[in-house]
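Apart from one protein chain that is not included, each protein chain of the complex appears where it belongs.
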Amino acid sequence: MPYSTADLLEFHRRMLLIRKVEERLSQLFLEGTIPGTLHQSLGQEAVAVGVCSALRETDVITSTHRPHGHALAKGVSLPSFIAELLGKSSGCCKGRGGSMHVGDITKGMLPSIAIVGGGIPIATGVALAFKRRREDHVAVSFSGDGSVAEGIFHEAVNMGAIWDLPVLYVIENNRYAASTHYSRNTKLEQLSGLSAAYGIPGVTIDGNDVLEVYETAQTAVERARAGQGPTIIEAMTYRITGHNRRDPCNYMPEDERDQALEQEPVKRFEEVLLRDGHAEASLLAAMQTELESEIEAVIETALAAPAPDPEEAFRYVYAEPVES
Amino acid sequence: MPYSTADLLEFHRRMLLIRKVEERLSQLFLEGTIPGTLHQSLGQEAVAVGVCSALRETDVITSTHRPHGHALAKGVSLPSFIAELLGKSSGCCKGRGGSMHVGDITKGMLPSIAIVGGGIPIATGVALAFKRRREDHVAVSFSGDGSVAEGIFHEAVNMGAIWDLPVLYVIENNRYAASTHYSRNTKLEQLSGLSAAYGIPGVTIDGNDVLEVYETAQTAVERARAGQGPTIIEAMTYRITGHNRRDPCNYMPEDERDQALEQEPVKRFEEVLLRDGHAEASLLAAMQTELESEIEAVIETALAAPAPDPEEAFRYVYAEPVES
Amino acid sequence: MKKLAIAPALRDGLIEEMRRDKNVFCMGEDISIPGGWGGVFTVTLGLEEEFRDQLIDTPIAEAGSIGLGIGAALAGLRPVLDMQYSDFLFLAMDQIINHAAKLRYMSGGTLSVPLLIRAPVGATGRGAQHAQNMERFFTGVPGLKVLCPATAYDAKGLLKAAIRDDNPVVMFEHKLLYGSKGIGAATGEVDASSEIPDEDFIVPIGKGIIRRPGGDVTIVATLLMMHLALAAARELASQGIEAEVIDPRTLAPFDWPLLEQSVEKTSRLIIVEEGPKTGGWGAEVAASLGERMMECLTAPIQRVASPDIPVPFAPELENAYRPNVRQIIQAAESLVALG
Partner (left out) sequence: MKKLAIAPALRDGLIEEMRRDKNVFCMGEDISIPGGWGGVFTVTLGLEEEFRDQLIDTPIAEAGSIGLGIGAALAGLRPVLDMQYSDFLFLAMDQIINHAAKLRYMSGGTLSVPLLIRAPVGATGRGAQHAQNMERFFTGVPGLKVLCPATAYDAKGLLKAAIRDDNPVVMFEHKLLYGSKGIGAATGEVDASSEIPDEDFIVPIGKGIIRRPGGDVTIVATLLMMHLALAAARELASQGIEAEVIDPRTLAPFDWPLLEQSVEKTSRLIIVEEGPKTGGWGAEVAASLGERMMECLTAPIQRVASPDIPVPFAPELENAYRPNVRQIIQAAESLVALG
């Protein structure tokens, strides 16, 4: 596929945004500014950006306990995203959700779902609605390598398959579910092999190559929009950080980690841009500086924003009754 | 495989026992003598008998809402089986279980489980215990074509596979889950194809041919005893009766039913026995008469047995505390 | 006006709502198979022709089906899920409680999940896994509404209200009250049919009803137990005890004012519930009323419920499990005797 330099720089900018935001979040967490827990997607940016770049705003994604990359790639606004992590009422979920539940339906992202596998049937149901209404939108379920062992994966993917629903099952295989290597929990070489059970296409791709991810997603999205049903995409990647901010990753062999750091998508893509003459180092540096100061400004505003009023804790439990 | 005439007649006797018991149960139900509901396995006798004939008493099976054939084939005593269906305290579950929950662990059958798919992980767990204790027993999970869509099927079979547990997953494909043809709920031609997701062998066999079932089960049992892990066996068969006693089966195409009646295992095996000279018609008739009178005697005794004492309804909820 | 049993009344409600709003659709196992049963209890029987497009037969995959329902509801549809037997809800608790009930809150009020789950309850000779009363597990879950219609009028009216409601709703229906001849049919001696108006109507969610007025003791009960309470009240009347029978009709939200007014008048309360006594919904009613109205009570609040055992199969045991009219009468007599 021919990409313009502008396209390529945009892929890079999106990945870099996620990278820089997450690096900053990690500091805020360690300082105690972010409450709760924090699951970062450092090293997995190409999956989020590659897939979401193939989507329209009206397409809908579901995500997991590790949703930051997906949220930013799908267009959740940085201010509302950061504010949510800080538990502010200006957050995209008004501070009710937090780091594991960010989302904004106006940008096509449901509140992300922290029960492993829990979002898979929900994305499938969104796709069901699209199909019933004859809309050509697609739904995308992001989930980790750990999610495929859950029964709900099986139930949902099978229904997506038998009804030819417009849905992509993106398995972000970062090798580990918490501390557990995926090879412990399957007899398959690759998790895309699960597609054989559902009679749908399954592909394994280099999830650290943003263009490969983008192109694969595009093909699957076209299939889905054309009424030809779901695709399982296994994107091989690596979590170059802990499962959460408290995890020293001692279960990862050192050479595996080193190799993964070599392969991490942001640096890799940067090298490609430089090598192929799409950008000078100075331009990339400027892009980074710009992003960093944008992020700083957003954090400052978010920090100054009010926390939710405890009196308001009771709101939003029920929708108001509809007049009959 | 070479079978002696005695072997062959024994296969026949076991199938005929199930057939005759179920025919009689159906009458008792229609008379109102059997309370609740009744799921018969008429037409599926070869699966129960073929598989259970490859098992030892110490091997353990789990079954479903349609457990009569499995119970009788695994050796649950006829008197305690019939008494259970009649809700008597002499029943194999002392009248607590009923038609959908028959079982007798001393014969290697857990109380059968009427939540579709619910027994699959339990059989797998029994196999886990066998493996941990280094016993060469196997566990067998019987379940229907409808059960494979449940998430628990996926979770359990995957664990059976990754840990090489001594367990057989016997999918009794009688074409229908309640009123729903299995082809509506899968994109696969055959459900044995699901084995591809677990990296274990999967075979589809003629479930109405008791010898084919027996031989397939034997191979899988040997594999399991040898520590080589589970097998999925899809036994193609047909329910020549309603889902339960109230079902007129209007969802079954007439020619399909007619063909199925042609193929039903008891008659088919009888024909083979006669054709190959293993038995005279008179011998088979005598066998049937004998079984019928045994069944009658058992029913008579069971009918005369006392119902459980309502004061005893509270027993068996908890095991007694163990001294520490 | 026509007189209908619960199953056909529900069917009419579904027909009307599916006609009114094409976003309404039904999902479930065996609900619209040609030549099939219209669900285990015939509620969707005969709808396949007109509503082919609004009926989805699902695989046996309760958690997944409800998950798909949630997704469809989030995307603006109004799914009605048929559970065959409520016992299978245990398979889908995560989707219902962790997702359906919470997504509105988690999204800061930006999303809603207009999902209705229909789930038959009650012990009917099928043993421990097709017999439970599941109300207790959903009542008190923030974000959920819980309905328990005891009559055909309420069944239809609550169904229609629930379909139009923007929240996830679980509606429990009692197998012995359907009056259907479905494949899971279980004959109850109780007639729950009602005169059903020809016009569109709903029964508002959260409004109970006085089924029988009386000044001596209040009996609160739902579903089958409501009918047993009425039978008990009739017998009590012959002994000069006037019981007021309150049918809350919905357990969440609960019509506290109606019950409080009744107890103010009678100063005695009996709660009748099918299902183990410990931790039942009746516990909340007793605790809550006790907390607020202790001074008006002349006697302790009594709960008549099932013993704390799984549902047994044998009819003699099942009868010992299911609360009965005799027990209700005795509870009332003992309360009145206390003064």
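Each chain gets a letter, A, B and C, in the order it is written, and its residues are counted from 1.
Criterion: a residue touches a chain if its C-beta (ideal position, glycine included) is under 8 Å from a C-beta of that chain, and two chains touch if they have at least 3 such contacts.
From a predicted model like this one, the values you see are computed outputs, not experimental measurements.
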{"item": "Shown chains touched by the chain that is not drawn here", "value": "A, B, C"}
{"item": "Which of B:Phe11, B:Phe130, B:Tyr169 or B:Tyr182 contacts the chain that the document leaves out", "value": "B:Phe130"}
{"item": "Omitted-chain contact residue, chosen from A:Val116, A:Leu188, A:Ile205 or A:Leu273", "value": "A:Val116"}
{"item": "Chain not shown: contacting residue from C:Leu55, C:Ile70 or C:Ala128", "value": "C:Ala128"}
{"item": "Omitted-chain contact residue, chosen from C:Gly13, C:Gly36, C:Gly143 or C:Pro248", "value": "C:Gly143"}
{"item": "Interface residues of subunit C (partner: the chain not displayed)", "value": "63, 87-88, 90-91, 93-94, 97-98, 101-102, 105-106, 127-129, 136-137, 139-143, 252, 276, 278-288, 290-292, 294, 297, 299-303, 308-310, 312"}
{"item": "For subunit A, the residues touching the chain missing from this view", "value": "35-37, 87-89, 93, 95-101, 113-118, 146-147, 149-152, 177-180, 184-185, 242-244, 246-247, 249-252, 307-310, 312-314, 317"}
{"item": "For subunit B, residues in touch with the removed chain", "value": "60, 91-97, 101, 103-106, 110-111, 113, 115, 118, 120-130, 132-133, 139, 151-152, 154-156, 158-159, 162, 315-322, 324"}
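By definition in this document, only the chains that are shown with their structure count from here on.
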{"item": "Chain whose mean Cα position lies farthest from subunit C", "value": "A"}
{"item": "Chain nearest the global centroid, as defined over all protein CA atoms shown", "value": "C"}
{"item": "Inter-centroid spacing, subunit C versus subunit A (mean Cα positions, whole Å)", "value": "40"}
{"item": "Rounded Å distance between subunit A and subunit B, as computed from the means of their C-alpha atoms", "value": "46"}
{"item": "Shared-contact residues (touching 2 or more other chains) in subunit C", "value": "59, 61, 63-64"}
{"item": "Contacts with 2+ other chains: residues of subunit A", "value": "151-152, 154-155, 158, 162"}
